[in-house]
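Every protein chain but one is kept in place in this view of the complex.
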Amino acid sequence: MATLATLKGLGRELRHNRVALGGFAITSFVLVAIVIGPSFSPYDPTLMDFTAILQPPSWAHPFGTNSFGIDVLTRVLYGARNSFMISFAGVSLGAIVGTLIGMTSAYMGKLFDAVAMRLVDLLFAFPIFVLALMLMLILGFGVQNVIVAIALVYIPNFARMARNTTMVVKSEPYVQAAQVMGQPRLRIMVREILPNIAAPLFVQFTVGLAFAIIIEAGLSFIGLGVQPPTPSLGVMMADGKDYFHRGPWVLTLTGLALMFAILGLNLLGDGLRDLLDPRLRRRSAA
Amino acid sequence: MTIHDSNGVGRRSFLKGAAAAGGMAVVTGPMLSRVALGQTRGGTLRAALLGFGVVNTLDPQKAGLNSDFFVLNTMFNSLVKFDGNMKIVPDLAESWTNPNPTTYEFKLRKGVKFHDGNEMTSDDVKFTIERVAAEATKSPNRAKFTVIDKIETPDKYAIRFVTKTPFVPLLSFFTNTTTGSQIISRKALEKMGDEAFGKAPVGTGAFKFKEWKPGEKVSFVAHKEYFEQGLPYLDAVDIPLIPEESSGITAILGGQIDIASTAPFADVPKLQQDPNITVSKMPGLNFRFIQLNIQKPPFDDVHFRRALSLATNREAIVAAALFGEGSPMWGATPPAIAWAYEKKPRELCVFNPERAKAELAKSKYKAGTEAQVITWGSSWWKRWTEIFVAQVNQVLGVKFTLDVMEPNAAFSRFRANDMQAQATGWIARVEADEYVPEIFRTDGSRNFNKYSNPEVDKLVDASRQEFDQAKRGELLKKAEDLVVEDMPMIFTMNNNAHNMWNKKVKGFVPLPSQSFGNQFPPVNLG
Partner (left out) sequence: MGFLWYLTIRIGGALATIAAGSFLIFLIMHLAPGDPALAVLGESATTETIAAYRAEHGLDEPVLVQFVIWAKMVLQGDLGKSIALAGKFPISDLLVTRLPNTIFIGLYGLVIALVISLIAGTAAALRQGKLVDTVATGVAVLGISMPDFWFSYVLILFFALSLDWFPSYGFTPPGESLIGAFHSGFLPALAIAAPMAGVFARILRASLVETARREYVTAARSYGFAAPFVFIHYVFRNAIIPFVTVLGLQVRYLLGGVVIIERVFGIAGMGSLIVDGAFARDYPVVQACALTFLAIVLSVNLIVDIVCALLDPRRTR
């Protein structure tokens, strides 16, 4: 069982898991780059310079410049920051709402469970881009709506996972004991159940974060997501696609940067899964 | 590098110009007899319509989208047509006269056969024009023909249109463009009914309908009894729809298509270096602008509007959004309509930061004024709006923001004037009357921000009755001068019209109208 205490202990184990370590290193690098990187860049990510349109990669501009004459690397750093924040917000929203629905469903059972799970099924039945498309039509474009779209994609995942794990934990002796002692339901859910289902949800969160960045990029790529002038990796790639044959570096290098960031998150997620998976842990302990 | 000039078809220069003075007969030369000089016969032309995913109907009198017309033009002729130099020349009509300012008389070509085998006569022409003007047809082009009072058919090959008032632009509306005047077979329509006709229409064009796969492609086969002798050379034409312009490049480079209705701006220089591809370019019949809601703050102040215009560096927009494939505009009439185009830049539309700030000082709105500029569409479209917003913010210190919307929603806001500002444009409009008069006359059909200036109205009305093209042009330019002083929108730019084709395609004549579909008869895969 992974409680908060074991989460702390993970730090030590991380060092022995090469995959997790690699993911951790890449993700840290990416995070540092997008947080403090822009302040080291000599270029302004929004100032247009029409004398320097579409310059190929060089020492001065490692990723070249885009159609506004803006340094692509600088813009990638800013764009990635936005992409990360959007994905983080979206997955967090999905995780909170989904977990809440799932836990309540499992704990309350009966009608609530039936209705909530049907709604989750409904969300689950829509291909994600159809879901996002509908959302954009009614809410319009923009960052908030991409966040909502991502959340809608993840609510069913988290709801199902939270429900299934809660079902298992619910019958554990310490939860039964808390119930017998007459503790309020909410307290039991927060104090007893949540810490014990947190580990798989956390893994799901890390992996979800990676895929959410792809969702953001995909939506923005077909023009349904984040919109200019807000830079995001998807917006930049959509723009780069427009002049792909003239300045292929904008699309390809932005895509490579995106892939690198996602790779880090995926590796981290994999490593964490290995470390946190109770079955595997029991095995490796045995 | 091959910049195509439109000398592909010698016959055109043979024909005398049109739109001559009222009352004067227009005599046109005989058809140059056509001898196949090594042109290859046969083959299928794959002519992609780029940037469009939707064709809604093939019925010319019901069609409203440019894409509808670009496809259906393949199957139809009109009374007259534009040549590569934007001159009106005969098509189904051999010649025409204006016996008096309210009458147009056309002599029709004899022996023209519809795809269904029937002969085209004045009855079909009368039926067609009455159909587009009838309320029951619900044609988006109805308003263009309501000026017609009655249509008479003196004989099988003569037709006379009598208008309520003199209306010079009418002749242009009889061309094979986007005005719904393509001549249809009355017998075919009456036999098939509207709905079936819209899916498989019957015209006189060089190609007849074969198959329509919605959202995918429309296919045509040669019309063996086409009236231009020896034409068409091709056996068949396929028009696939490619909504993504960059995919069009991929398709033509990969050999999946032979010719495309346009070329993405960014790729033009690179395509010109490609030994297998020809790219044509010419100033297009289009006009891009930022529409302002002049009824509401902050755009209800003329000084504020002028300040914005002076703060807009149009050259920079053309360079970065169009990659140089266009030119700045200081009015609404595009350069391709040379006789009505003001060649001298109007000062209020030339980038001048000092003067912009001076105008701002005279305005009741100051730096820090907020406004939302709606934009939509593909990347380059968003790009130019983004540059506009960045420029005015930088020069004037205003706080404009960009609001990207989905196109249909944006267009409905535009029509309802339910917005502050929006990047918009008109394309494929061939007649001068479709610019200043339709956009700025008080009751103009596309005057959506309710601009009104009695002086402009007077000049427009005078221009509509002026058969002398040069004088008419002067009247329109004067009206445009007044409009620019009032600055009801930020006149921004005109983009080049392009076509690109594989070198094996011969005989294609590009048109500034960005029209497509009606240039296929002389095309061959030589």
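Here are a few things to note about the model shown:
So that you can tell them apart, the chains are marked A and B in the order they are listed, and the count of residues begins at 1 in each.
One rule holds for everything that comes next: a contact is a pair of C-beta atoms (placed from the backbone, for glycine too) under 8 Å apart; a residue touches a chain by one contact, two chains touch by 3 or more.
All values derive from a computational prediction rather than experimental measurement.
In the full assembly, the chain not pictured is in contact with A, B, by the touch criterion defined above.
Per the touch definition above, the residue from A:Phe29, A:Phe112 or A:Phe126 contacting the chain not shown is A:Phe126. Residue in contact with the omitted chain (choice from B:Arg415, B:Lys450 or B:Lys504): B:Arg415.
Within subunit B, the residues in touch with the undisplayed chain are 53-58, 64-66, 68, 135, 138-144, 178, 195, 198-199, 212-216, 240, 242-244, 247, 250-251, 253-254, 256-257, 406-409, 411-413, 415, 426, 445-446. The omitted chain makes contact with subunit A at the following residues, 19, 118, 121-122, 124-130, 133-135, 137-138, 210-211, 214, 217-218, 221-222, 237, 241, 244, 248, 251-252, 255, 258-259, 262-263, 265-267, 270, 279-280, 283.
Just so it is clear, only the chains that are shown with their structure count from here on.
Between subunit A and subunit B the centroid-to-centroid distance comes to 47 Å (mean Cα coordinates, whole Å).
On subunit B, the positions that touch subunit A within their shared complex are 245-246, 249, 253, 264, 266-267, 269-270, 316, 319-321, 323, 378-380, 382-383, 386-387, 389-390, 402, 404-406, 409. The touching residues of subunit A, when paired with subunit B in their complex, are 46, 48, 50, 53, 67-69, 136-137, 140-142, 223, 227-229, 238-239, 241-247.
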